[in-house]
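Notes for the one structure printed next.
With one protein chain withheld, the remaining protein chains of the complex are depicted in position.
Chains here go by letter, A, B and C, matching the order in which they are written, and residues are numbered from 1 within each.
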Amino acid sequence: MRSLFLVSPHMLLCLGAIIVLVGGLWIRNKMFAVVSSIVTLLGAGVLLATMVGHPAQDAFNGLIVFDSLGLFFAIFSVIVVLFGVLLSMESKEIYADRRPEYFSILLALCTGLMFMGVSNHFLMLYLSIETVSILSFTLAGFRRERTASVEASMKYVVYGAMASALMVFGMSLVYGATGHMDLISLREFFSSTATSDLPNVLWAGVILMFAGIGYKVSAAPMHMWTPDVYEGAPTPVTALFSVAPKAAGFALLMRFFITGFSLPVQEGAAAVAQMGSASAISFYTVGPVAWTKLLMISSVFTMFMGNLAALGQFSVKRILAYSSIAHAGYILMGATTQSFEGLTAIIFYLVVYCFMNFGAFWVTSKVEDCFGGDGISEFRGLGSRKPIHAACMAIFLFSLVGLPPFAGFIGKVYLFSAVLAREMYGFALIAALNSVISLFYYVKIIRAMYLDEAEVAMPEGKTSFDSRVSLAFIVLLALPNLVLGIYWEPVMKVAKNALNFFVGM
Amino acid sequence: MFAGIAHNLTIYLAMSTVFFVFGLFTILTRRNAVGVFMGVELVLNAAAINFVAFYALKADSAQSSPWLDGQIFSLFIIVLAAIEAAVALAIVLRVFGAKKNIDPDQVMELRG
Amino acid sequence: MMANDSLITLALLIPAFPLVAYLIQAFVGKRLPRMGDWVSVSAIFVSFICASIIFANMWSNFDPNWVVTAHWTWLDSGTAAHPFKLELGVRLDNLAAVMLFMVTLCATLIHLFSTGYMRDYDGKESDGYRYASFFAFLSLFTSAMLALVISDNLFTLFMFWEVMGLCSYLLIGFYRHKPSAANASIKAFMTTRIGDTLLFIGMLALFTQIGSFRFDDIYAAIEQGAFGGETLGFATATFIGFLIFCGTVGKSAQFPLQVWLPDAMEGPTPVSALIHAATMVAAGVYLIIRTFPLLELGGVLPLIAYVGAFTSLFAAILAIKQFDIKKVLAYSTLSQLGYMVLAVGVGAYTASFMHLITHAIFKACLFMASGAVIYAMHHEQDMRKMGDLRKRLPITYKAMLVATLAISGVPLFSGFVSKDAILVSALAYGGFEHPEHMFLPIAGFLTAGLTAFYMFRLMFMTFFGEAGDKKHVEHAHEVPWNMWLPLVVLAGLSLSVLFSGSVTGGLLGHGDFVLGGGNEWFVKLIKAPVVKVDEHFEHLLHQAHLPGMIASVVLATLGIVFSWLVYKSKTIPAEKLAKLWPNFVHKAIDNLYYFDWLYKDVFIKRVFLPFSRLMARFDDLIIDRILVDGWKDVNAVVKTFIGKFDDTVIDEVLVDGVGGSVPQYLGASLRTLQNGKIQRYLMVAAVALLTIYLLIGVL
Partner (left out) sequence: MTEHILSWIIFFPLLGFFGLLFVPSKQENLIKWISVAVTLVPFVLALNLLGQFDSGLSEAQFIEQAIWIPSINVEYHLGVDGISILMILLGTMLSFLCMFASWNVKKFVKGYFMMFLLLHVGMLGVFCALDFFLFYVFWELMLLPMYFLVGIWGGEKKEYAAIKFFLYTLFGSVLMLVGMLALYFYSRDPSGNHLATFNLISLASQDWSGYTVHIFGTDLPFDKTVWWLLFFGFAVKVPIFPFHTWLPWAHVQAPTAVSVILAGVLLKMGVYGFLRVNYQLFPQATQAFSYILVVLGIINIIYGAFCAMAQTDLKKLVAYSSVSHMGYCILGMAVFTPEGMQGAVLQMFNHGLSSAMMFMLVGVLYDRLHHRYIEHNGELGFGGIAQRAPVITAVWTLAVFASLGLPTLNGFVSEALVFLGAFPVYRTETIIAALGIVLTAAYLLWMVQRVFLGPWTTKEKDMTTGQLVPAEGLAPMRANEWAVLAPLALLCVWIGVYPSPFITLMKTSLNFLVETLN
């Protein structure tokens, strides 16, 4: 019963999904689905909010564990999906008559995302990832009359199916090598067993599992589906994909590697002096799996793959897709540090990333709705046509580059400093180099907006830009990018609190 | 109860490995999307076999688990494989409707 | 006798008046009546009065060691442990007093002359205010020169030295519509700038050694043996001396930086008179006279002597073939400057300075007289078109004759006294003391003969014989008073009585009436500081005195007679004389010994500018395009080889490819990897995972 209470937000969302879907059959009002989804999400948010501050507790025999990290990501998912709902509501790509099914999928997706954040067992890992994946496949192909959308959906499903299959196989190998499936007992097993007693196949299992998780966060080498799917999917969906599953994936990745394969160290007084009190907690790897190396390699490649491939693109959605790959690389850096700082930086970065990326996609969505395309050419001259949209887009992009005084810069500073605190200078230099490369393609968009003359004629009459609601949201998304660039202490506190359970252990 | 499996673990593992390799090979080479999904099924089944076999090994070595984790996992694999196949086939149908072709190599508008 | 304080104030006022005049002229000159020429003229006249007072003071003191100094901190950037100060200062001594007197006098007269000469030129309404700016520049120049003279340290000396360079640049290029004037002005500035830079380096070295720029400190340091140590000290002094001398080479147009001075005649004639004959070029000599003790300490004097002797001979030869009246005077200036430098080189400190003064006076006279001729001839400068002007310009003719006699070294005229002193010293040094330096006196004497020859050639061609251009000559008439008055004054000052001690010394009560005793007040007052008198050399000087004097008089007479034969009586036709010399000599002379060609066509056009273009191309192509924009061309090659990338993609990459194309290139290849085939993606993932497994897990 306690377990059920803990998952009440999830259940509420499921219920909401069903109501939207079924109710949509009868209620023809276009706003019905939107309103009921928003209400459901808000309800789930309120329920989650009541749980803030409680100590960590596990549920369903340790299948899931409700701790600060899980709670944080649950709330985060709800908020992002709420953004998604709002963007979809404003977008022309989501037809009003198909709203019920669409929003019910979104709500269900949110459930999956929330479970990703709290799963503590291989089974739950698999189930939650699959929930999210399968719903994503359908969302990607939601504009079924567009071949690009359908193609994206097919690629997604093929890639996703293989990735989850590999992950499951990997799980079976890890299970075989250790006999454990829940993460806490896995760690206990590692810390009580001599490394030499463990078979080599364990390593193969971990890599295969990483394939499944890495595919969710689009980390190299499992990143290649991302651009195609992001480009083909409807823009609101892409916006959602680029933030929500990625964040949940990182939650899962952190939990998997930190809970399953590491032990926290309360370092001695000397170490505290060395690192400063705030970052006294770090972790060391238990068991024979050199997962930090794995993540490091993946991180470096992810950054390069994303940034380099983005250079010659014309489609802004595609550019943003590659940029989201690159950002996955930056975020992975934080995980390799095995330090409290690094993990905090990840969470902080995800928050910032949510604002900047979602905002950029939002503007892109407006452009696509208005001009029917998302190419650089459609952005030309936006600066003089729609100054506020363009200014906000510029803010999002500069934030993505990581320039002060925007929030993206602070996010990068935290990531870099976590890496440097571990004295991984080469790694930091590579990341620094990458953020220079990234400037090229972000600035390409800015240049198109401000320096080039308009190319595509503005359609007559009312355009998507005229929506006051979406303008308000764009500005609302841009504001945190500025504010967090100047004063980010509260978010940092939240991020630290989210990780408190690691300290508690 | 599972002593037989435990004794012949190698055979089960060999079988699952063969499934896995064949599955992977199918995924990577089939020129038909449905075939690719069959490859996925093979890999999933390889995993399911592993789970069952390893659970037996674990139970045999008296580290008995409070619940039948391996067995349950393989059941879930079967269920989810079915769901996935359903969604996948629906999508493949749409692809066929749109392109009259389900060769994954021919579906390549989105690239670069 | 005045108190030192008031002397210093007076000295400061001397450059201050022209400076104020400059400011007035520069900003409001064109709005004043007569465009304000009276401002400049009266300012410099007041300065002249001040200078006269100082001169009188010097005279009443009549003490070779008379020095009044004052200095103020200009810039103090040191610490207690590391003092560093740059100072402004005034140093009044006999040298400065004489120099001030001479400069203000010449400048006053030249200003006066200009009121006539320039007014005629700038008749055009649109160009009218140029008259005002001419006087502005002239005043600024005078101010800088006077400030230079009273400087008590090398640093301020250098500052005003450069400001004079600026004025010279502005005034040479005064006829700015003429490309030749523009060329001449940049040439003058650049050539002297080379010398100035070397001088500046020398100053740096000196400062590093001594820690001060003040002459007092330099002299004191030399006395205390700051350059002690046989090898190091000597080498340092030589090095510094050499570099300081380089400054002189530039400013006084000595070989090999002589090229700018003849071209500087592009400026208006009063400018030539003031800057390029009387004062600025003399500043170079003034510098080596000031720093004489330092030069004497190092081993640089023989070099100086040779440069001077060579320049004087070399320029005198060039002067023979000139037909432009100002060019003749320009080369004669070079030649006379060579004398002064030679004098410094042979240690004839006093003689050098004396020649500086006498030359300034008679050369100013010569230039202004030539200016008067040019003015009368309606800006015709070619001597072949003149002739028979004696009657038409009687005052000018007489004044110029006096000055010509002076420059030729005819007794009773000032040039004789000073030149004789130089030649005697050169003879004593090169002929008696160091016979291996025989070239020095020989060159000196030869030049003396040549000078007399070409100067009288000028006189004969201009004032005697038949008119070349009848129309102009017939219309020529005497210049107005403000132009001839300066000539008369200067001609009067070119008489030897003023310099020869036998007269002046006695008249003013400081010396004895011994005939042939030489230049008493000069010798008594102008003495090199620090340097010890060399008894042996004094003795040699005495020995050389009579033969030197006889030789110089004989040679001057010969030159004049020969000139008379060729150009007046035409007993010896000039053509025949010319044929005596092989063709290459003519060619070399016509081409100014190929120096201009060497500098301009070879060095600047073939070496310097191509090099700079190469650098610019290097910057543009190598650094900018290849290293930074990176690998565009390489990329293009790769593109044709691989050929399978989408052309537009590559184009876009290249066109947009602002920074490193290496990432662009990698990006392009990555994107071929992303070919849209999902199974390829899966394959990549599988292979990568396997590789990672093998890399980390197994190895």
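Going forward, contacts are C-beta pairs under 8 Å (C-beta built on N, C-alpha and C of every residue); 3 or more make two chains touch, one makes a residue touch a chain.
The structure displayed is predicted, hence computed values, not measured ones.
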- line: Listed by label, the shown chains touching the absent chain are A, C
Residue of A:168, A:400 or A:439 touching the missing chain in the full complex: A:439
Field: Candidates C:194, C:442, C:558 or C:683 - the one touching the absent chain
entry: C:194
- request: Sort through C:207, C:537 or C:595 and give me the one touching the missing partner chain.
  value: C:207
Message: Contact with the hidden chain only, please: which subunit C residues?
response: 73-79, 82, 84, 127, 129, 155, 158-163, 165-166, 169-170, 173, 176-179, 181-183, 185-186, 189-190, 193-194, 196-197, 200-201, 204-205, 207-208, 608-609, 611-613, 615-617, 619, 623-624, 627-628, 658-659
- line: Touch rule applied to subunit A and the missing chain gives residues 273-276, 278, 384, 398, 401, 403-405, 409, 413, 416-417, 420-421, 423, 425-426, 428-429, 432-433, 435-436, 439-440, 443, 446-447, 450-452, 487-489, 492-493
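Basically, only the chains that are shown with their structure count from here on.
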- prompt: So which has more C-beta pairs touching, B-C or A-B?
  reply: A-B
Task: Round to the nearest whole Å and give the separation of the Cα centres of subunit A and subunit C.
output: 77
- prompt: Can you give the whole-Å distance between the Cα centres of subunit A and subunit B?
  reply: 27
Field: Centroid spacing, where centroids are CA-atom means, of subunit B and subunit C in whole angstrom
entry: 96
- line: Residues of subunit A that touch two or more other chains sit at 154-155, 158, 162, 166, 227-228, 312
- line: Where subunit C touches two or more other chains simultaneously, the residues are 649, 671, 674, 676, 678-679, 682
Query: Touching subunit C in the complex: which residues of subunit B?
result: 24, 27-29, 36, 104-105, 107-112
- prompt: Taking the complex as given, what residues does subunit C use to touch subunit A?
  reply: 649, 652-653, 656, 658-659, 663-664, 666-668, 670-671, 673-674, 676, 678-679, 681-682, 684-685, 687-689, 692-693, 695-698
- prompt: Any idea which subunit B residues touch subunit A in the complex?
  reply: 13, 16, 20, 23, 27, 33, 36-37, 39-40, 43-44, 46-48, 50-51, 53-55, 57-58, 61, 63, 65-67, 69-70, 72-73, 76-77, 80, 83-84, 87-88, 91-92, 94-95, 98-99, 104, 107-112
